[in-house]
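For this depiction, one protein chain was excluded, whereas all remaining protein chains were kept in their positions.
Our next item is chain A:
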Amino acid sequence: MTVDTTDPVEKPVEQSRRRRFVIPERFFTFQSYVALILVFLAAIIFSPRRNGEIVFLNSENLLNIVRAVSEIGILAIGMTFVILIAGIDLSVGAILGLAATGTASLLMVNDFGVAMTVLIILAIGMAFGATQGYLSARLGIQAFIVTLAGLQVARGLARIWSGGQGIALAYGDGPDVAPQAFSLLNSRTFNGTVPIPALIFAGVGVIALIVVRKTVFARHVYAIGGNERAARLSGIPVTRIKVTVFAISGLLAALAGIIHAGQLNQGSPNDGMGYELDAIAAVVIGGTSLMGGVGTVSGTLAGALLLGILNNILALNNIDSNVQLLIKGVIIVAAAGIQAFRSQQK
């Protein structure tokens, strides 16, 4: 052998220089919380001050943020389950509109009681979602297409229901007015501090967190999103779980619609336009993968709060709402970009 080996010292140097920047895996797990804290700190810094007090940190303002994101947040919780099974639900904004319209109509036109109205509307939302889930799971139509059609159908139903008009809520006793009890949704509890919608959002969030940690159902959801064939071969009732997931999404969209009617004292067929996109944004910022199988409800809650804080601080500074859209877009791309970076790193 006369051939020399190449210098073993030179190469590693060159290679280490070219080595890629590596982010520790743990960062990704807490990505949405890190982002939430950063946005929170930025909000403190950029908050206007009144008499030396930071307006953003005012407890009323903070609770107001939670109230403001309650509808999107509730939609996003349902959306999380849908995206975990690698689906998508474009119909939630329209179901919200249908539910708000239906709520106002049942209360004002049909003179139904609050409990009856809420039950009927929730049942409609759940049935609507379940039907979409069945069409998607059983007939194998893509969820994107089924719920795109569902969006149109829900908007159409809402317009037919109300004759195309928004229905304003008036409260009182007697015919043609809504029961006073319904105005609760527009009020605050705990000595007038905590807005009721914020409380409902928190309640739904806690239930979802418990469901994810403690139920067999949630494990089946993750397994179906991770590897549907393996899930099926493990005896998981794939169709039933998928239908359930879409039913939950429809149910929560209807709940958000009832809250919407209560907060605005009206129900209109055009309510909730584009809300589905904000809900998807919250889920994506929360670190849930659109490929399914990976994600958390807590991340989604963080994502929804992040969007709420962002809207709030921009509004406090009187920044044009169009700029809000731009910033939201940047944050979504950043969140998705970090996810993409993560999968490349693997």
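One rule holds for everything that comes next: a contact is a pair of C-beta atoms (placed from the backbone, for glycine too) under 8 Å apart; a residue touches a chain by one contact, two chains touch by 3 or more; residues count from 1.
Convention: contacts and distances are computed from a predicted model.
As stated in its UniProt record, the chain not included in the shown complex is "Sugar ABC transporter ATP-binding protein", which appears among "Sigma-70 family RNA polymerase sigma factor", "Sugar ABC transporter ATP-binding protein", "O-acyltransferase" or "sulfate adenylyltransferase".
Interface note: of A:230, A:325 or A:340, the residue touching the hidden chain in the full complex is A:230. Within the set A:96, A:167, A:247 or A:294, the residue that contacts the chain not displayed is A:294. Of the candidate positions A:220, A:242 or A:260, contact with the hidden chain is made by A:220. Listed here are the chain A residues that touch the chain not shown: 1-3, 5-8, 11-12, 14-15, 18, 214-217, 219-220, 222-223, 226-227, 229-237, 293-294.
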